[in-house]
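Working notes, beginning with the structure itself.
Here the complex is missing a single protein chain, while all its other protein chains stay put.
Here is chain A:
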Amino acid sequence: MLTRKTQDKFLLAATWAAATVTILFLLWVVWHVLSNGLSFVTWEFITSSYTRIGEASGIWPMIVSTVYMVVLTLSIATPIGIMTAIYLTEYAKPGSKIVQVIRFCIESLAGIPSIVYGLFGMTFFVTTLGLGFSILAGSLTLSILILPVIIRTTEEALMAVPMSYREGGYALGSSKIYTIWRLILPSAMPGIITAIILSIGRVIGESAPVFLTAGMVTKIPESVLDSGRTLTVHLYKLTQELFSQNEWDQAYATATVLIVLVLFLNLITKLIATRYAKKSY
């Protein structure tokens, strides 16, 4: 048997090794993509349209589709999510039957694999409601998918607002809705913005439910009823046809754009978190 000291040393080494492995994998993924892709991310690549063959292929239509998708999804899901969170924290009696039902449903929604959302979205929004493969169908599907994230994060932000704010508001004779609007929501704002940024990340990152509902047409969508290909779907399609060097370069460049976007979103979240932490103390 090993002595206790050797055991300790072994376990300590194992934790350091594990953390190193985690970091190395992250660095490897990020570095491999950036080092192969960064030089191909030119202004031209970002702003020109996709031509499939030749050197001039860009990702502008995919950027437009992704932005459409993010904006539309958030404008559907954010109000509903925030209002649900307000209902759960400010109105509903904690532990009542209806709260239990709502919470159960939100938790279940969070557990459904995203491909099932795609399956559902394709039959319900695309076919049954007749929206066709469109940004709108994709956004509606993703709205349900990100709803749990928005509700939970907003709820936490609302619950972190001190009770005295509410009491103060009511003591001054403010109505409930006025107190929520003028006192509770503003002080929960950093948390709500974090929820929104998290959702932006989710919408940008999803691919399976998106290509089943929004399709993969490479044109710039002219309206929300047009089909569009988002950046992640584009990267997926590119990897299905990696034949020439040009296609490899495009795939690396697209992956680079995605990673840079994620880095950027993480940075904003961090900035909000630190600024808010400084303010409150």
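The working rule: contacts are C-beta pairs under 8 Å (C-beta built on N, C-alpha and C of every residue); 3 or more make two chains touch, one makes a residue touch a chain; residues count from 1.
The definition used in the following text is that contacts and distances are computed from a predicted model.
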Absent chain [UniProt protein name; select from "Phosphate transport system permease protein", "NADH-quinone oxidoreductase subunit D", "YCII-related domain-containing protein" or "Phenylpropionate dioxygenase"]: "Phosphate transport system permease protein"
Per the touch definition above, residue among A:75, A:108 or A:246 touching the missing chain: A:108
Positions on chain A where the hidden chain makes contact: 4-5, 7-8, 11-12, 14-19, 21-23, 25-26, 28-30, 32-33, 79-81, 83-84, 86-88, 90-92, 101-102, 105-109, 111-120, 122-124, 144, 147-148, 151, 172-178, 201, 204-208, 211-212, 232-233, 235-236, 239, 251, 255, 258-259, 262-263, 265-266, 270
